[in-house]
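Then we have chain A:
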Amino acid sequence: MKRFILTIFFSIVAVIPIFAGQINVYTALEDDQYPIYLESFKKLYPDIKVNIIRDSTGIITAKLIAEKSNPQADVVWGVSATSLLVLDQYKLLAPYSPKGIDRVLPQFKDKGKAAKWVGIDAYMNAFIVNLPEINKRGLPIPLSLEDLTKPIYKGLITMPNPASSGTGFMFVNGILQYMGEKKGWEYLDKLHENIAQYTHSGSKPAKLAAQGEYAIGISFGYRGLKEKSKGAPVEVVFPKEGSGWDLEANALVNKKQIKPEAKIFLDWAISDDVMPEYFKNFPIISIKHNFSIPEGYVKEPVKQLMKNDFVWAASNRERILKEWQNRYDSKSEPKK
Partner candidate 1 sequence: MKKPYLRLDGITKRYDNKIVLNSVNLEIKKGSFSCILGPSGCGKTTLLRIISGIEQLDEGLVFLEGDDITDLSPSKRNFGIVFQSYALFPNLTVSENIAYGLESRKKFTKKDKKQIVKNMIKLVHLEQEKDRYPYQLSGGQQQRVALARALAISPKLLLLDEPLSALDAKVRIELRRELRRIHDETGITTIMVTHDQEEALTLSDHIVVMNQGNIEQIGTPDDVYSNPKNPFVASFVGTMNFLKAGEDFFGVRPEKLTILKAPLADSHPAEIIGYEFRGSYYRVTVQIISGKYADNEVIVDTPSEQFVDTLFSSGKKIYIDISEKDLIIFSPYSGFPSLKGKNRFFDDNL
Partner candidate 2 sequence: MKVFNSDRTIVKNFLFFYVSFLLVTLILPMFNIFKQSLLNSDGDFVMFSNFVEYFHSPHLLHSLWNSILVSIITTLISVFLSFVYAYAIYHRKIGWSYLFNFVAILPLLATTMMHGISLVYLFGNQGFFSKIIPELLNEILGTNFSLHIPIYGFLGIIISEVIYTFPQSFMILAIAFSFADKRLYEAAETLGASPIKKFFTVTLPSLKYGLLSATITNFILSFTDFGAPKIIGGTYNVIAVDIYKQVVGQQNIPMGATVGIILLIPSFIAFIADRFIQNKRSITFTSKSVPYTPKKHRIFDNILKLYCITVAILILLIIGTSIFASFIKNWPYNFQLTLEHYTFKDVAGGMESYFNSILISIYTAVTGTILIFSGAYLVEKSKIAKLFKSTIQLLALLPLAIPGLVIGVAYILFFNTVEFNIMGFNIVNPFNFLYGTYTIMVISNIIHFFSVPFLTALTGLKKLDNEYETVSESLSVPFYKFFTKVTLPMSITTIIEIFFYLFVNSMVTVSALVFLYTYETRPATVAIINMEEAGDVAAAAAMSSLIIFTNLIFKVIFDLLMKSFRKRSDRWLKH
């Protein structure tokens, strides 16, 4: 009888793939970015199987928190620094200074003796504007945050939901820190009047703008430039007031069994094997370099960044999101 049950049991279990020397890497890097980054790792460490779990920043963050009693991830790679600080509050990060951390500029890494997180690059908000759609309506290209709230753009703008999207959160966070909370929410109220849709991901507003489905998308620079390079009739605008931004950073997940492969991965993730690849997509990387700025970005990208206090952002994240949902998520009617 036992054998009979075991046979059935194992025939079901047999479906599960089993690999040796594997790590689970949670990332918010884009679907069209990380496979290219990973190429060099696969070449260098063919024996280590990397399982990538990719989702929007908010979701990866929430997933890690939800799994806190039984962390599935070994490594967090390319997730916003704000989120990592949130994760640290849950004691989910293990301190580890990867090889070569000395090269990383101090403002791009954890101040602790053994760093809990290490930045790789910075990314920033941008508007992606569909030119034919704007021209057809005879509208000017919005150049500033202030422009976006003008009634002429009513129903033409999409932006990511900050609860699910890191891009969305860094936009809201940027506004609140730049304008102060009171004025910031007033601004978002006005912007809300013009928003046609809040999307799940940060990329989607850029793609909707590229397709002309909605003329203006609040997204991030890389996505807009990528769409433009693919031939979409769009202009990528970095707003006059500055851009909300965040770091993409790595961390080791605090769990019972920390695998040596996880550390190897983290060492590699800030090495010269991959840094130039990050730079191809983002103008600001966490080490000193003399690469030339990728095409389409502002000339001095660091100046484009708004003021951003990561610690403030992390400790207020939950409150901001709740406030945001109560203000805007209950919107029932689709905007005309």
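How were these candidates chosen? In short, all candidates are chains of the complex that A comes from, given by their letters.
As a working rule, contacts are C-beta pairs under 8 Å (C-beta built on N, C-alpha and C of every residue); 3 or more make two chains touch, one makes a residue touch a chain; residues count from 1.
Note that this is a predicted model, so its numbers are computed, not measured.
Of the numbered candidates 1 or 2, 2 is the chain that chain A touches in this complex.
Across the complex, candidate 2 is touched by residues 1, 4-5, 8, 12-13, 15-17, 31-32, 35, 51-54, 56, 58-59, 62-63, 65-67, 69-70, 72, 132, 161, 163-164, 196-201, 203-208, 210-214, 231-233, 321, 325-326, 329-336 of chain A.
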